[in-house]
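With one protein chain removed, the remaining protein chains of the complex are shown where they sit.
Entry: chain A
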Amino acid sequence: MTTETADSAAAVGTVAPAADPGFLQRHGSTIEYVLIPGAAVVGALAVFGVFVMLFGKNPLDLYFYMYQGAFGTWFSWQNTLTRAAPLILTALCTALPAQLGMVIIGGEGALLMGALSATSAALALQGLPPLVIQIAMVCAGVIGGGLWIMLSGALRQYRGVNETISSLLLVYIALAILNHLVEGAMRDPASLNKPSTREIGAANMIGTIPGTDVHWGLVFGLIAAIAAYILIYHTVFGFAARVAGGNIRAAKIVGLGVTKLILTICFLAGGAAGLAGMVEVAAVQGRTNANLAAGYGFTGILVAFLARQNPLAIIPVAILLGGISASGGLLQRRLGLPDASVLVLQGIIFVFVLASDALYGRIGFLKGKS
């Protein structure tokens, strides 16, 4: 059946050139990439509205306050962007391996390892100029997170372990290591209620973008997303990765070193999430403790899927999801909804996005005539 349609498509090109198929058809797949995830979000919001009605609230109020809490004021915009920053980075942890056909869902673990490494670097280098410490924290965060996800890639490549499972399980190992260290060797004796490491020092924090309350992590995220896009679509490395991700057999037959590709991509992916951990330490928390496991790594998976694993699309999607999480506080205050309701919404969105995958190429009015 597929060869038949393929034949027909090719024959149209040679035997009887089709008339100009029109704007909708020519840009059909691009429109789909916007329309389908958009519809999934709208559908999820509608279902969430029903969920809120069960609590006896008016869904229209809900949508209004969500907008207010996410994008309504300059204050809420800043809150949204602050939350979007780590999401961009953790989303890259899923989107980059996806170019190679791998499903990595362990961004949270890489974030924690990045945070731990960055904190360790800062504490070890205390006394040096802040800029040196900050650069060291970036490097340590990237390496810590990168090696963590590279471990997943290596397990897959050398031992045949499924990378989805291993990266997820490594999250819990990372959390255990973090707890072990902050409650033991690295614990600040002064942190009584919440075991934490010592502070990295106010001078070593990376601060905010001038004129805003948004920290520099957002810029890190934007640069990383754009760099990832260029890497995948404009470089030899990205081309090789897309060949291997598209068809591993084709990559092997032209002699591409698949193992090297996998390990490198996994390192870069983990490095992005590790950088998110570094940002959380150096711009928000100032130290490492269990607060860092706030779920940015898991929300990043949702961002990556909603962005169809496209590094550039991750930016607006991360801002949208950042907005949803930023609105949680307002929903709690104004509607009396539990704080976790936005997690319910995130879950619903994820289900819708995964289910909407089946729609690609099936929307009638966007299809080419051949």
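Operating definition for what follows: a residue touches a chain if its C-beta (ideal position, glycine included) is under 8 Å from a C-beta of that chain, and two chains touch if they have at least 3 such contacts; residues count from 1.
To be clear about the criterion, contacts and distances are computed from a predicted model.
Asks: Which listed name, "Roadblock/LAMTOR2 domain-containing protein", "Cytochrome c oxidase subunit 1", "Xanthine dehydrogenase family protein subunit M" or "ABC transporter ATP-binding protein", is the one UniProt assigns to the chain that has been left out?
Replies: Per the UniProt record, that chain is "ABC transporter ATP-binding protein".
Asks: Which of A:180, A:194 or A:252 sits in contact with the chain that's absent?
Replies: Reading the full complex, the residue touching the unseen chain is A:252.
Asks: Using the definition of touch stated at the top, determine which of A:30, A:58, A:212 or A:235 touches the missing chain.
Replies: If we include the chain that is not displayed, A:235 is the one touching it.
Asks: Tell me where the left-out chain touches chain A, residue by residue.
Replies: These residues touch the chain not displayed: 1, 3-19, 234-240, 242-243, 246-247, 249-250, 252-257, 368-370.
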